[in-house]
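The complex is shown incomplete by one protein chain, all other protein chains being positioned as in the whole.
After this line comes subunit A, so read on.
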Amino acid sequence: MAYFTCFTGILIRELLRFWQQRSRLISALVRPLLWLVVFAAGFRAALGVAIIPPYETYITYEVYIVPGLAGVIMLFNGMQSSLSMVYDREMGSMKVLLTSPMPRSFLLVSKLLAGAFISTLQVYAFFAIAWLLDVQAEPIGYLVVLPALVLTALMLGALGLLLSSFIKQLENFAGVMNFVVFPMFFLSSALYPLWKMQESSEWLYQLCLFNPFTHAVELIRFAMYSQFNAQALAVTLGCTLAFIGLAIWGYDPKRGMVRRKVGG
């Protein structure tokens, strides 16, 4: 019961904070909507999409990038939560969480789950707007995709948590955008099918395959069409567990946190 109370408390706090920062939702939606409405309109003609699984017919470019943009929302959200963890640590409020008598691993996983919940809500808000813009999947796909979204949000949240355990100062966070977010985004199948990348460069294609975000996007893409991609699930699940494990390790007082001078 104490565990449930603790988890609920963390979830409510994250929801309250999110509600207080409603501009976060707007900015989280503006980015993918710009890609969907502006970028996709401009590139529709240039980037023809062949019939590749899970699609069974020709699709428009807008339809192709919707799963990738759902992933992008969660990618930026994961990094946003990482930024807020670094900020919480700098401001000291992280200590409140870490001095709870609950096991630290439970606290960190609870925080991840709460973040994943908020990420998933944002993705559904994006799906709703895309639906209104006539970019639609089958209705059942929106339900089937839920576990894939949660797993992806957990993986990216865990990556953010892992990064936050190693980033010493808020000022260093800009590097994350340049060295993590943008490479993960562009070296994935979010904006273009991988066969197009392979046509251009074999080594870039290999890098894309190495990118866990590629597999998360494919997991979402297949799930949206009620199909199962075992490789994508295995990679996403494996990376989620690895990132969570490393993040918990990073927040062990003997390791990650100790590098930060407490002072006084």
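Just a few scattered comments:
In this section, contacts are C-beta pairs under 8 Å (C-beta built on N, C-alpha and C of every residue); 3 or more make two chains touch, one makes a residue touch a chain; residues count from 1.
By definition in this document, contacts and distances are computed from a predicted model.
The chain that is not shown carries the UniProt protein name "ABC-2 type transport system ATP-binding protein", picked from "Response regulator receiver domain-containing protein", "Putative glycosyl transferase", "ABC-2 type transport system ATP-binding protein" or "Xanthine dehydrogenase large subunit". In the complete complex, the residue from A:A40, A:I65 or A:L97 that touches the missing chain is A:L97.
For the chain missing from the display, the contacting residue among A:T8, A:T60 or A:Q231 is A:T8, taking the whole complex into account.
On the side of subunit A, the interface with the absent chain consists of residues 1-3, 5-6, 8-10, 12-13, 16-17, 20-21, 91-93, 95-103, 107, 253-254, 257-258, 261-264, using the contact rule stated above.
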